[in-house]
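The next block holds one structure in the form of structure tokens; read it before the comments.
Shown here: the complex without one of its protein chains, the others still in place.
Going by the order they are written in, the chains are A, B and C; count residues from 1 in each one.
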Amino acid sequence: MAKGLTKAFKKALWVYHCNSGSCNGCDIEIIAALCPRYDVERFGIKLVGSPRHADVLLVTGPVTRQMEDKVKRVFEQMPDPKAVICVGNCGNTGDVFYESYNLVGPINQILPVDVHVVGCPPRPEAIIYAVAKAWTKLETLEG
Amino acid sequence: MSQTTKTTYHIPIGPIHPALKEPVYFEFEIDGERIVDVDVKLGHVHRAVEWASRKRNPIQIMYLAERICGICSYCHPAAFTLAVEKAADIQVPERAEYLRVIQAEVERITSHALWAGVAAHEIGFDTVLFLTWEMREKLMDLTEFLCGNRVTKGILTIGGIRRDITSDMVPKVTGVLDYLKDNFERLRKIFLDDKTIKMRAQGAGILTNDNALKLCAVGPTTRASGVKKDVRVGQSYFAYGDLNIDYVTPDTLTGEVNGDVYDRIIQRLLEIKQSIDLIEQCLDKMPKGDITYEPKIAKVLNQLKKAEGEGVGRHEAPRGEVIHYVKLDGNEAPFTWKVRAPTYNNILPWIPMLKGEQIADIPIVAASTDPCMSCTNRVGIVKDGNKYELTKEELHRLSVEKTRRLMR
Amino acid sequence: MTKENNLTPDVIIKSFKDKFKTKIIDAQIKKKPAGSEKKEAIDIWMKVDKSVFKNVIKHLCDLQYPHLPVASGNDLGKNIELIYHFTLNFDKRLEEINLNISVELPKSKPEIETICDLIPGALITEREKQEFLGVKIKGIPDDRRVFLPDDFPKDVYPWRRDEKGLEKLYKNLHEVKK
Partner (left out) sequence: MKFSMLPSVFTQMFKKPWTNKFPAKYAPDNTTQFLADVGAGKAELIPPIETPPNFRGKIKYDKEKCTGCKLCLKVCPCEAIEFKEKEKKIKIYLSRCCFCSQCNDICPSNCLSMSDEFLLADIDPYSKDLIVE
């Protein structure tokens, strides 16, 4: 992402969640982060229905063979200043499914990932902590 | 004389989904608004679990089994331990059997609460989603208190259970149960007495009793159609043989069964009540004693290495019956391990359910069977050449619009 | 579907034995007590000859309409064994019986008739056997693949023990360490 990001970009990060074959433990924790108890909406983070309106792509799961090109297509459809957060160890290193004939590898081989969230599944606060790390990274790009 | 040929449109749905659902791919043949034919393509979540188990010993497979489905992460290891214990002929102490029942029922309530929130969200009631998930957060705290992790419990081991519920932990459990009981009435009023949910759910996605039997549907989906099929009642495993438990079908509340989405809502609410009652029975009937037949895991592994035989483990998961088949033949990794998640059997009933429904009903009917992988997000309608896509928002708006139209 | 009421394990085995005589290779009953009152879960393991498999299932359906959750299979080197797991009496408290019918097919020509006409629910598990074990199911209504991707090589069957085709697809996600 080129320099010259406005200050307001990180104030309202719209999030698109993409499940590339995960066991949906991490997906539930993402939705739990949106629910009233952790409420990431106070940071302006909203789940949107289409990658075309999203700034951050939340990817979960070790990418299965059928989902590889679909995950890439979703990534390309996102408008440019974008970030990718990989939630859960499955995406970081495929924790329990580390050897298989139908998986095509941790997500950082397919997409440029900005922040890896460790945990199986990570607690909603760990996801908020990862979003804070993403802010610090975005701030380095602010013009 | 323009003779209009009746053509059906072909709608692909999926497989990427913005909300929590897993990727599955629907192909609908629709005629106007009515669905003529449904075709489901699975396999987007195929992580070759059974194939990977050939190089691992049973303790490692336990954690592979736990991550097959994130929401009901207790049912697969439960069926796996039952199968291994039958194959290797291991006797589990009684206290562990009762503790296993408590964990199974806590997970069932958590999963049904999650489903209730998602179903309400599909119809358009987001506040009910937040309300049921607030109740679910209390249950997640209870699970974290009992097992150490909110979602993947990791509490089962072969021949017993890893964490005990000591007497000073019991008040916390009963505290959450009391909170559930007085909230249950609020939930029942919201779901069952609400005029709009009745309009949307009654008569939608009907699965007749005969179809449910023929297509071997399992779990709440088939019990809502009046088929008395529940592994906990039919077979004696864990400690279900000692508790008084009976089949739960919607007619216990409304006196008649017609197998539509409304009955599935009733079915799941009744099962939450039944699970609360089961946990209380277990808490006061729990015998003393140790919680695993062999605390040293290394010794368990050696014994399993020498064991031979095959076994079938069946457990009643929140979505239906989970069945595992394990064949041990005397070396470190089991010879075969076959997993069958409940949603396999609930795929075929989708076809009779969805036939004749409108597009706007797809989300609620698909979500009513609480599939472990359901999806709708972008509906691409190919109409006279130009392809335009209804995003999840529009599909959701269609569904909400229909609710508003009915409300007037 | 006839509703036979007093189906006990010995009644079931006797009714199969005297109808198919030697074709039932062997049948054993296993019981496993559970809970403090030691109530038993009943398993019947039955080996059946390939030639008579279809009318064994027909006979079972007349006896009592079973619930078929799944058919599992394993590769025994020379031949492939398919095990159909049925349950009977599933609507009576504590009387559910697991009936596991296993049939062995030669690996050279693994073929078996479909039971989708008797039990329509068996379609998905039969399609899965076709793609994972390479068992040809004669007369299956729709034989597309269920779980494997379309670009998966045609004659590679992942559950077979001696499978060579998987090596080039295999990927260890930890290789990317350094």
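Quick note on the criterion: contacts are C-beta pairs under 8 Å (C-beta built on N, C-alpha and C of every residue); 3 or more make two chains touch, one makes a residue touch a chain.
Predicted, not measured: the structure shown is a model, and the values here were computed from it.
Engineer: I'm checking contacts with the chain that's been left out. Which of B:Val36, B:Leu301, B:Ala333 or B:Ile351 qualifies?
Structural biologist: Here the residue in touch with the unshown chain is B:Leu301.
Engineer: Taking the entire complex into account, which one of B:Thr81, B:Thr132, B:Thr152 or B:Asn258 touches the absent chain?
Structural biologist: B:Thr152
Engineer: If the missing chain were put back, which residues of subunit A would it touch?
Structural biologist: Interface residues of subunit A facing the absent chain: 7, 10-11, 36-39, 42-44, 89, 92-93, 95-96, 98, 106, 108, 114-120, 122-123, 125-126, 128-130, 132-133, 135-137, 139.
Engineer: Contact with the hidden chain only, please: which subunit B residues?
Structural biologist: Residues 56-57, 59-64, 67, 134, 141, 144-145, 148-149, 152, 154, 162-163, 297-298, 301 of subunit B touch the chain absent from view.
The rule we apply is simple: only the chains that are shown with their structure count from here on.
Engineer: Would you mind telling me which chain pair, B-C or A-C, is linked by more contacting C-beta pairs?
Structural biologist: Here the pair linked by more C-beta pairs in contact is B-C.
Engineer: As a quick test, compute the distance in whole Å between the mean CA positions of subunit A and subunit C.
Structural biologist: Those two chain centres are 41 Å apart.
Engineer: Identify all positions of subunit B at which a residue touches two or more other chains, and write them in rising order.
Structural biologist: Within subunit B, the residues that touch at least two other chains are 43, 46, 48, 51.
Engineer: Residues touching two or more other chains, restricted to subunit A: which are they?
Structural biologist: Each of 62, 64, 66, 97, 99-103 in subunit A touches at least two other chains.
Engineer: Quick one: which bits of subunit A touch subunit C in the complex? Just the residue numbers, please.
Structural biologist: It comes out as residues 62, 64-66, 93-94, 97-106, 108-109.
Engineer: Could you list, by residue number, the parts of subunit C that touch subunit B in their complex?
Structural biologist: Touching subunit B: residues 1, 30, 32-41, 43, 45, 65, 67-70, 72-74, 83, 85, 87, 89-96, 98, 100, 119-125, 145-149, 158-159, 166 of subunit C.
Engineer: Please output the residues of subunit A touching subunit B within their complex, sorted ascending.
Structural biologist: It is residues 16-32, 35-37, 47-50, 61-62, 64, 66-67, 70-71, 74, 90, 96-97, 99-103, 120-121, 123 of subunit A that touch subunit B.
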